[in-house]
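With one protein chain withheld, the remaining protein chains of the complex are depicted in position.
Now for subunit A:
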């Protein structure tokens, strides 16, 4: 092979696309799992327990969960590294701006980089809040997500950070899914309409599904 995949801008985009799809699949599962909060504390707390016994008895306690975590960390690192390196290349390739500027691309397209940074920062806060409990506003209790979630969304900043991040996620997925499909060579003149529609549906469903939880706590549906 004359060059490795990582040496090529198209190859790096492939890494970004595949890692993005891995995270997207995880997010769909995560969003569906979150909605268990609307069935009461029993349901979601049991679900949290199941996440740790997944794959048993073949897999030891928490092995499946750690496997998912490792895959996710690898995906985040691959996604962020390729995004950083490709962005550096892109910015270098257009050193002088036009005097007469025109914004012609969509909002989702223009905010991919900042949106990605917002999401990266959000993930750090989110893990410190609801996985380790380090910055949790209430008395964090391991394996009791129902109360932990209510505590987080009982603070104004918890709601603001979460909702901003979820909206950023919606925009990121809208352009990201479509972009990944093109990078992986799925796009064509006949398929592009379907791909754009799937991207829009995914973006809206993920946004609504995730936002439902803080809205549920704020409106008292979950208490």
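Heads up, the rule we're going with is that a residue touches a chain if its C-beta (ideal position, glycine included) is under 8 Å from a C-beta of that chain, and two chains touch if they have at least 3 such contacts; residues count from 1.
Going forward, contacts and distances are computed from a predicted model.
Participant: Of the options "Sugar ABC transporter permease", "Cytochrome c-type biogenesis protein CcmF", "NADH-quinone oxidoreductase subunit H" or "Succinate dehydrogenase/fumarate reductase iron-sulfur subunit", which is the UniProt protein name for the chain that has been left out of view?
Facilitator: Going by UniProt, the chain not displayed is called "Succinate dehydrogenase/fumarate reductase iron-sulfur subunit".
Participant: Touching the missing chain, which residues of subunit A?
Facilitator: Counting only subunit A, the missing chain is touched by 1-3, 5, 7-14, 86, 89-102, 104-105, 109, 112, 175, 178-179, 181-189, 192.
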